[in-house]
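Missing here: one protein chain of the complex. Every other protein chain is in place.
Each chain carries a letter (A, B and C) given by its place in the written order, and its residues are counted from 1.
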Amino acid sequence: MTLAETSALQFKVADLSLAEAGRHQLRLAENEMPGLMALREEFGAAKPLAGARIAGSLHMTVQTAVLIETLVALGAQVRWASCNIFSTQDEAAAAVAVGPDGTPEHPAGVPVFAWKGETLEEYWWCTDRIFDWSDEAAAAGAEWIGPNMILDDGGDATLLVHDGRSFELAGSVPATAADASHEYRVVLDTLRRSLEASPDRWTRIADELKGVTEETTTGVHRLYELHAKGELRFPAINVNDSVTKSKFDNKYGIRHSLPDGLNRATDVLIGGKVAFVAGYGDVGKGAAEALRGQGARVIVSEVDPINALQAAMDGYQVARLESVIGDIDILVTGTGNKDVVRLEHILGLKHLAVIANVGHFDNEIDMAALETLEGAEKVEIKPQVHEWRLPTGRSVLVLSEGRLMNLGNATGHPSFVMSNSFTNQVLAQIELWTRPEEYPVGVYVLPKHLDEKVARLHLDALGVELTVLTPEQAAYIGVPVEGPYKVDHYRY
Amino acid sequence: MTLAETSALQFKVADLSLAEAGRHQLRLAENEMPGLMALREEFGAAKPLAGARIAGSLHMTVQTAVLIETLVALGAQVRWASCNIFSTQDEAAAAVAVGPDGTPEHPAGVPVFAWKGETLEEYWWCTDRIFDWSDEAAAAGAEWIGPNMILDDGGDATLLVHDGRSFELAGSVPATAADASHEYRVVLDTLRRSLEASPDRWTRIADELKGVTEETTTGVHRLYELHAKGELRFPAINVNDSVTKSKFDNKYGIRHSLPDGLNRATDVLIGGKVAFVAGYGDVGKGAAEALRGQGARVIVSEVDPINALQAAMDGYQVARLESVIGDIDILVTGTGNKDVVRLEHILGLKHLAVIANVGHFDNEIDMAALETLEGAEKVEIKPQVHEWRLPTGRSVLVLSEGRLMNLGNATGHPSFVMSNSFTNQVLAQIELWTRPEEYPVGVYVLPKHLDEKVARLHLDALGVELTVLTPEQAAYIGVPVEGPYKVDHYRY
Amino acid sequence: MTLAETSALQFKVADLSLAEAGRHQLRLAENEMPGLMALREEFGAAKPLAGARIAGSLHMTVQTAVLIETLVALGAQVRWASCNIFSTQDEAAAAVAVGPDGTPEHPAGVPVFAWKGETLEEYWWCTDRIFDWSDEAAAAGAEWIGPNMILDDGGDATLLVHDGRSFELAGSVPATAADASHEYRVVLDTLRRSLEASPDRWTRIADELKGVTEETTTGVHRLYELHAKGELRFPAINVNDSVTKSKFDNKYGIRHSLPDGLNRATDVLIGGKVAFVAGYGDVGKGAAEALRGQGARVIVSEVDPINALQAAMDGYQVARLESVIGDIDILVTGTGNKDVVRLEHILGLKHLAVIANVGHFDNEIDMAALETLEGAEKVEIKPQVHEWRLPTGRSVLVLSEGRLMNLGNATGHPSFVMSNSFTNQVLAQIELWTRPEEYPVGVYVLPKHLDEKVARLHLDALGVELTVLTPEQAAYIGVPVEGPYKVDHYRY
Partner (left out) sequence: MTLAETSALQFKVADLSLAEAGRHQLRLAENEMPGLMALREEFGAAKPLAGARIAGSLHMTVQTAVLIETLVALGAQVRWASCNIFSTQDEAAAAVAVGPDGTPEHPAGVPVFAWKGETLEEYWWCTDRIFDWSDEAAAAGAEWIGPNMILDDGGDATLLVHDGRSFELAGSVPATAADASHEYRVVLDTLRRSLEASPDRWTRIADELKGVTEETTTGVHRLYELHAKGELRFPAINVNDSVTKSKFDNKYGIRHSLPDGLNRATDVLIGGKVAFVAGYGDVGKGAAEALRGQGARVIVSEVDPINALQAAMDGYQVARLESVIGDIDILVTGTGNKDVVRLEHILGLKHLAVIANVGHFDNEIDMAALETLEGAEKVEIKPQVHEWRLPTGRSVLVLSEGRLMNLGNATGHPSFVMSNSFTNQVLAQIELWTRPEEYPVGVYVLPKHLDEKVARLHLDALGVELTVLTPEQAAYIGVPVEGPYKVDHYRY
């Protein structure tokens, strides 16, 4: 099979138009991703990632395309899959697959295995393919090579390696449990096929891997668990908890995309309305600020008394959802918990109130109860916008079927926000690849001076002038002139 | 010709699906237009507009559909055209044409002459048709009847009557001047056809008309000019200058739709960016508030020292565009003047800065100079979003070809805002129709108690509790308990 | 009597220290009153007020001192009294009386009749003295001269002239009615003494007067009433309704002085508290913005549905006081009406809730009912701050005895705000004095170009760059390049 043939995307790209459209968008996105572009500038000649073979599993969007091309510019070889069956932007995938100078027939880009609307079977096939470097081996005249780095979002790539290896050690994939989820059945089938083809493929891959950098809370959680059980096979950097990731991505990303999604979905005036925000973490803080900035009256709920006190000190009414349910026009949930909006709440809302989840899974809202409610009727207003007519005679508007509406009704985090996250990713890849002696197997956050560097690379684009400490001032407060400037527990 | 045949829209409506989609949207919009719905409640039985035959010329949107059905609910007969060739939402037109209970074959709705993307010839033919009440005459067994009220937006309907009548008096339509605009040629041709068919049609219509209610600054300006020249033929109510129109529509409408349009057009993060707002009238105030609410740093320009001082007191930097041009990421113009953004400004902007007009015509930005600039190249990113590559090597993003981006890239004012404007329209129609003795030929603003009534009808939907004066308190400040509460020059 | 002797203030000034302290404050205030200083610059050489003899009655504060010295710099002669028995700042009065170069023995300043804490008898004696120009007559070698202009705040000076003249025409001051207020008794006594000394003094003065410029709502109201009854004797300019007075003074003045007064009075944290603002006119808008800016949750009440809708659109909860009384920590009233806070409200407040009036008279709060409430006890915490222990077992904190707490607990409007108001005053004096032909007897607002000029003179101090229209742009929107820019009913 040739390089061109390995790219699943080619079957989707009949001509250059999709890739060209993607290329336009990449160029616009590059202007909004100054951190990544600065890394190309700084490291493009030195190529610190030379020799790195990265298996990437992260939403195949325009912003990720800029990330991928940055990794390549720094010397890495890359294979890529999306980490979600719906999140691929086909034009971005096409642009990356074809490459800046290639054609669909002779792509010069990165093998990409992702398209919008994969089945679960296709999804795990794609994920499997980022670990199959036989084309690269052939090109290099080697018998076999595997990836030596993972860039992960949610931990699916890391899971496949760990499970694959442990089944290989056990000699076989266990029988699928009767109550296994559909997805886990597919995972097991995928690994069964792999073990049939090679009994030690994952063991070889695991041995080869120098590390993984992980993007999300969920993925990080899995890594800490693996490590706690002594099963983690290679070092991991937790990119999620960089300040320039967690404090920026959640707060400023949601501040942007919540009203964007509400507008695209409903065109309802936000000003003057009563908006309720469940949760006053970073997501809730960004949501509340955005809604107030549009002239809504915002009420917040919290379970953590510290965050509740912050909300009060920021001038918001803090109330339980059930106390004010009948006043709410726009109900936003950003908790990461489940059953935050329950059936009794839904039934108590004003007619045509909007329900929007910017938290985590769709179980933040008890969609299951709504879907089985006798006498309820679901009417599609447009894709991702449904009116649920309730037995009370009132209706509610549910966005994105209760899933993340900033993804479903808007376009997710804007490029500038992702530039912060992805600059952390690239620096983390460089750390693990170039300084392995500093990172024995374990889970690490990025050192503070690199976190500060990420911020630093985004200042010029915003016209920010940074003040420089004199040596005397630096000595006076006991920090190096060039940073890092804060103790680890500083809260920003 | 049957009623069904007179509806231009029928040719566009092959089946019920378009009308059904429109009907869904109407139902949602009704929930956001409490003023209109309250008027149906209050006046639905009394039908104060019984006998009124309204020729309506106003953007044929979902919100206008709610307006039209309100007029009908109050007893009026209505014929409708759009006042702009692009602004019709076909599903709204279809829903109104078919009516709540009709079918395309047997419509029970209002004759609507409007579709998205009319030619100028079609546009003026449509406008002519709202004055042709022969179907209604036939249905009533009358030889001839004309409309007796106009509801106008921009003054095109009013223009046709006045020009038609004056040409009839002169005996013929004058020859078209060599330098006449394409549009005025079409107007003259339209009137020529009319005079050929009937030498006194507009004279009869003008005699029949009891008044016009006008929505916009431009239309109001024309009315005052006509009246100043002694040529106005019937009384006019200036709906534009109701407080609940001008202070609400501009400020809160733009606050909503400016960020909406920016997001849909570019997906660029607004937070942290430098945004420049030209003009700090109501539009500029709304724009600046919206951008600050998203975390942008906002700089304002003004020519009026009072508004400039207001901007400063609201915490904005006030500067000339040329002083800060190189710092700007997002350039918004909301002045209603021309040549506000000139070529030298465009050439001085940052790479990929966004240019957005929320003011008035496309000449706020000197698009003509840009279009003829040697070495400039226009690349369509997507509809209504163009990258202009400049000879400087930089680019700018121009939204909606320099025209109103809140219409072109977003969806215009939301229903709640339009509910305020249109409630003024309906009350103005009732005033002119039911109390003609109060309105000799002239141009009037709506009495303050009706302006207050418009606001009053929108409070419940927002959960606002209004405080009621005691008779003693009312006497103390010298106002009636039920209002009006303010002197005419009160500035709100 | 010498000039020195006529200055009541000299009796209060034992040495130069008071005047020197005042002089320091004047210098600081001048820096914050750029409008007045610009007028000195512009008109200091031409002296347009030469020949004007101004009788001034306005709070004798540091800011007024800058006003007085501006009038003098423009050529006027001036005599001054305060318009309130408590509002004089003695050091300001001393500084003005002594003058920049004088001594208490040989004052080179303006005769000032004002000190902090006058009795009503002293107050009206002082007001009478600003009409007694015998010293100036003596200095000029004239037999008699009177003032020819009034600068008034509240209308007391204007009242004295009109009542004095009409009693002279009647031949005597009428007997004091049994139920006359203490203050009106004093007025009548004052006029009785005047008629005894001269039977035609006020008639001569009234004939001499070329006009009055009036600062306040109350005074303007009296002027319109006088004019409506045909009794007004000279033209009046209503300074109160200049945009740069009413929209600035109320909104931005209160935004500043409300939290200032709350802090000085109570030191209670505003952040996180529930604050209620009665009234959403300019005062209420400024109050609400200030409290939100400090992190309070703000609830607003309104009787006017338009203002209520504005409050909702600005994101505030709008409720009746009685609906939320038990949640309120800080209760602010800014309505200008009476009985806004009634006993049932006071009894329903939280323990130690603060009650602050920034509206008008102390009857906004039903202090009379509180003072006669059985079982209530008043405890002075410090001057102008009283705890009222209620029969409920709870207490409330009443500021400034229910009177204007921005005056009683803070220091009133800051200099920059007063510079706007007083620049209007000076321009109004120049208008009436230099263009009497334009102002027949009647009540006028200042022409818009002068209102704009007031704003213009305050821009440089704030670093505001004003944009200048090109002649083409001015023509396009139909205004002169140099303004005025707006129609009269424009609402800003």
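What we mean here is this: contacts are C-beta pairs under 8 Å (C-beta built on N, C-alpha and C of every residue); 3 or more make two chains touch, one makes a residue touch a chain.
No experiment lies behind these values; they were computed from the predicted model shown.
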Completion exercise
Out of B:S87, B:S301, B:Q317 or B:Q429, only one touches the absent chain, namely B:Q317
Handout entry: Absent-chain contact - pick from A:A92, A:L321, A:A376 or A:V398
Key = A:L321
Handout entry: Option from A:E231, A:D304, A:E380 or A:E438 whose C-beta touches the chain left out
Key = A:D304
Problem - Contact with the hidden chain (one of C:G56, C:G211 or C:P259) - result: C:P259
Fill in the blank from the handout: In the full complex, chain B touches the hidden chain through residues 271-272, 292, 295-298, 309, 312-317
Exercise for the section: List the residues of chain A that touch the chain left out of this view. Expected result: 241, 243-244, 246-248, 252, 278, 301-313, 317-321, 323, 336-340, 451-453, 455-456, 458-459, 462-470, 472-473, 476-477, 483, 485-486, 488-489, 491-492
Handout entry: Sites on chain C contacted by the missing partner chain, in the whole complex
Key = 24-25, 28, 31-32, 252, 255-256, 259-260, 263-264, 266-274, 289-290, 292-295, 327, 351-352, 379, 381, 387, 397, 410-411, 414-417, 462-463
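The working rule: only the chains that are shown with their structure count from here on.
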Fill in the blank from the handout: Busiest interface, counting C-beta pairs, is B-C
Handout entry: Rounded Å distance between chain B and chain C, as computed from the means of their C-alpha atoms
Key = 43
Handout entry: Separation of chain A from chain C, taking each centre as the mean of its C-alpha atoms, in whole Å
Key = 60
Problem - chain B: positions in contact with at least two other chains - result: 252, 462-463
